[in-house]
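Below is a slice of the complex: some chains, not all, each in place.
In this document, chain identifiers A, B and C correspond to the written order of the chains, with residue numbering beginning at 1 in each.
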């Protein structure tokens, strides 16, 4: 693996999930002795295209991209294809272009997993609050879709409030506080990410309703794992971002060396419940 | 008390980009004297005083205050050395009240707090000293320009300075207020305070000043005792030639009626104003400050949204809902407040002159014809003798009087048929005043109708053929200028109606 | 003309106007009371004032900055930085809580001081200076935290964000104390007057012998300090220092200030108006949550109501 230069375009590093992904990739690259150049799009599809263009100027051998958006990333992938640079996608897929390998776990499936878990715990009957991510982002869309798919399966499950809280812990807390005011009866909260779940957890604790309301998050960041371990949260869906990063780099090195790789490598989801 | 020099300025030189504003100027001031500083617009009077106060840094020269060489870096240092200045362009804070403005930076304190009780009390004292009736709690933005000027004066006087610079303090004052100011100056003199007095009104100079220093084009021309000179000599020193009479003998040629106002009212501003105006005449409007002259003019000009009554123009009723309507119909109003309402200070002389007529100097109906614009600006720079390095100079860098000429140029460029001049000669030098009077003559010769609002009664009396007098938002009566005198006007202006 | 009756009319009108500043808020409160039975309840109202405290404290500082004719886009980042520093001192370094808070406050003040120096001394535009500080301070925070939240505080620290004194949440008390202090500062002290004066006419203020640079520096530093207070309360309240905390708060704070009637060009406005503005935003968010308006429509409703509120306010003030 001499002189291989990889490019990694991350959707955002303002979220520990993707920081883990990046850290996994970078430590694997270090272990394997290859150079890796990381750029951050700060969740802006246009900015991702620009930074991929910048990477291509530096003549990388393989592009690993964690798309901000599956459709918009196609332009970036095409640009890489045109420059003869093979592309690997991580975490989110692309809707077009030549992608040699896709490494991800399924957000929709994760949402569904969380929904099923809640239904199961409540005996298929209860009132649930959904804290949504930033409207229009793929994570909010997919996790919400999976969760609501699960809810629709059970006639006894009712989503009594769906409110956006910006993937942000402070906003998760504020929004939950307001929902608590308006809903004397709540059995569970599903949040599109752990940050919002943890914010909601603080709000629920402050309202003294921790015993009545179970909380399920998504991402399995450290704080959430701790909360689950302490019994403050019921569960969080783990996507193993560091593993994804590691696998992406392994695959990229194989591609660079001309070896065969799998078109799709699923990273198993895991529901962390204690 | 004579011959004690409190201030000496030697060989002061100051250059701005493109302008040598001061060229080796000397100036000295004695204890207890009122020393006039005269010169045409742009001669460098204000600049010399700004150099003295540390607002501008001098390029060369020396300044001695009470014998000590000084170089003030800012106004604070100048203040501490006993200097105070009344700025020509009012420098007040619009949203603070009168008391806060007067004592800005010198507040009475009560521990860490402002002692408002004492602040208002001291403000009352200063205002009483000036004999003006201004509410210490009124915000500056709600005061008219004359009252603002009084506040500026009060601010300087309240500093108890040994050297007081007054840069055109009377330009926005009424006769009555000027009298009060002069009494105050007399008292200050008795307290051995030295005063530099800048004004374009020569009669004032003879009334209160002991000595006169004249500047021309940034250079020292001479220093004379007031008692040993006369107006003609001073004018000659200032402009380098003699000027005949202060006022030209106006020749009126009233033609048909062009404008008639019937029962014009604006809530809280104007009550039931009616008058008519003929082509080729000058209708003077006199009145005390706050009598509503400006508001009447603005009402005609379409500034106020709510108004009742009719305006007939060239025989037909005309709806004027905005200044644009007025200007499109050939009616132009020159504001008394050039800084707030006249000029766009950050744009050039040419940009300001052409703004109202840009649409008439287009190439291909779309682009401003740069050459035509330059010609237009240069024509007025020449006609009105505007002192500026070029038409591209920013207006904010012109002297006050030259700024006024720029506003007048803007008005003239529209070739109006009715012109309302509101204090047109404010801050303008003798020579330029004469030019403006001549210009009014030219206007009426061409059949333009002129309305002249002025707080200088001689101006109204000498230049108009008819005079309206206002009091408390109402027109009190009309006088024939040929028969009227100051007394008759004052009678009406103070509310005693003519029969 | 300056006769007494007109003066009296004047101040009567002014009082009426001052009362009217809250008309948008009042209208909002009335409408929401009818629309949701949960809205006009003591717990919910306490909830709202607790929520408003974070933004309100920042917007007090923002009011002063805007009064001088400036702007500060870096408040959100300074907030996050101060919160992270305090949290790091407690969790990683094991420092005494009060000392850690002091260090956090000092950190925020230092960043604000830098803003002030760059604006007043280097004469750079406040927008650019604070935009740069916004990214730099965010970068510092991410570097310091390595992009991960810092969590796990004891009760002493949690008191400031999550505690109560009597029935009143501590952040609300802090907010009120700061409101009073800044109200007095602006109304009763020379510094306050100079802040208005600089925004009204900086040149004239300078000509009055006032060291305008010093005042601007003080205002920006104070703003950094207040952002730090907010950051520490937020960290305590969330029980976690978030590296991305406070993102976008600058817009909320400026909106509160402008909704409250302060002119963006400086020189006029009050901190009372600002708290009304902040309440409008907070009540609106609370109401939309209570009414369970769906996320996309929430955006439309939020914008529309803000526009309506400011429209009502301005109309009523034009008498």
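The working rule: a residue touches a chain if its C-beta (ideal position, glycine included) is under 8 Å from a C-beta of that chain, and two chains touch if they have at least 3 such contacts.
Bear in mind the structure is a predicted one, so any value in this text is a computation, not a measurement.
Each kind of chain appears once in the view, while the complete assembly in this file is A x1, B x1, C x2.
Just so we're on the same page, only the chains that are shown with their structure count from here on.
Here the spacing of subunit A and subunit B, counted between their Cα centres, is 70 Å. Computed from the mean C-alpha positions, the centre of subunit A lies at a distance of 33 Å from the centre of subunit C. Shown for subunit B are the residues that touch two or more other chains, of which there are none. In subunit C, no position touches at least two other chains. In the complex of the two chains, the subunit B residues touching subunit C come out as 55, 74-76, 79, 87, 91-96, 100, 104-107, 109, 112-114, 116, 133-135, 138, 142, 147, 155, 289-290, 472. Those residues of subunit C lying in contact with subunit B across their complex are 1-2, 7, 10, 184, 188-190, 193-194, 196-197, 199-201, 203-211, 267-268. Those residues of subunit A whose C-beta lies close enough to touch subunit C in the complex are 13-16, 19, 132, 135, 160-164, 168-170, 173-175, 177-179, 181-182, 195, 198-199, 202, 206, 221-223, 226.
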